[in-house]
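Now for chain A:
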Amino acid sequence: MNAAYVPSDYLPVFIQLILALGFIVTTMIVTHMVGPKRNSQKKDDPFECGIPVVGDARTPISIKYFLIAILFVLFDVEVIFMYPWAVNFKQLGVTGFLEMILFMGLLLSGFYYVIRKGVLKWE
Partner candidate 1 sequence: MQPTQQVLIPEVIQQIPLNYYLIFSTALFVIGIIGVLTRRNAIIIFMSIELMLNAVNMLLIAFSSYKSDPTGQVFVFFIMAVAAAEVAVGLAIIVMIYRNTRSIDIGALNKLKW
Partner candidate 2 sequence: MQAELLCILIPLLPLLGFVANGLGFRRVPASLVGPLAVAGPVLSFLAVLSLFSNFRAGGNQPFKALLFDWISVADLHINFSFQIDQLSLIMLLVVTGVGSLIHLYSIGYMKHDEGYGKFMAFLNLFLFFMLLLVMGSNYVIMFIGWEGVGLCSYLLIGFWNTNTSYNNAARKAFVMNRIGDLGFLLGIFLIFTTFGSVEYSDVFASATGMTIGDKTVLAITLLLFVGAMGKSAQIPLYTWLPDAMAGPTPVSALIHAATMVTAGIYMVVRSNVLYTLSPLTLEIMGGIAMATALLAASIGLLQNDIKKVLAYSTVSQLGYMFLGLSVAAYTGGMFHVLTHAFFKALLFLGAGSVIHAMSDEQDIRNMGGLRKYLPITFWTFLIGTIAISGIPPFAGFFSKDEILAHVWEHNKVLWALGVLGSAMTSFYMFRLLFLTFFGEFRGTAEQKHHLHESPLTMTLPLMVLAVLSVVGGLLNVPHALGGHSALAEFMAPLYAGSQQVNPAAFGGHTMGASEELMLMGISAGVALLSAIVAYVMYVRNAAVPAPDSAERSLPAKVVYNKYYIDEFYEVLIVRPVRALGDGLYSVGEFVVDGVVGAVAWLVRTVSGQLRLVQNGSIGSYVFAMVLSLALIIALRFFINWTSVLGYLNI
């Protein structure tokens, strides 16, 4: 049973690696080749409705984006606790259900707090 892997066993992994890389490389090369190319100085300039360029291209992004991204990370990750719970749902029984309700309740109270703080107001 405990026979060691022989190198050929890694073949599927290797093939998938090549396929994945190959796809990216191919698409990049193909897009460059397929489209027509006409370069000119005007065209390479940053362009904004005929008005000459002012200031930095990297305009400050509203802090809202960061906040939402950060909140997403936080709430998103909590899902991982639901997988094992779901798998063992039957064995855990009512207690498990109540515990998950408590867990979700805590999460939701956090969510409510975020809303009350006005983080999600999109103005």
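On the choice of candidates, all candidates are chains of the complex that A comes from, given by their letters.
Everything that follows uses one rule, which is that a contact is a pair of C-beta atoms (placed from the backbone, for glycine too) under 8 Å apart; a residue touches a chain by one contact, two chains touch by 3 or more; residues count from 1.
In this text, all values refer to a predicted model and were calculated from it rather than measured experimentally.
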Worksheet item: Considering only this complex, which of 1 or 2 touches chain A?
Response: 1
Worksheet item: Can you list the chain A residues touching candidate 1 in their complex?
Response: 1-5, 63, 66, 69-71, 73-74, 76-78, 80-81, 84
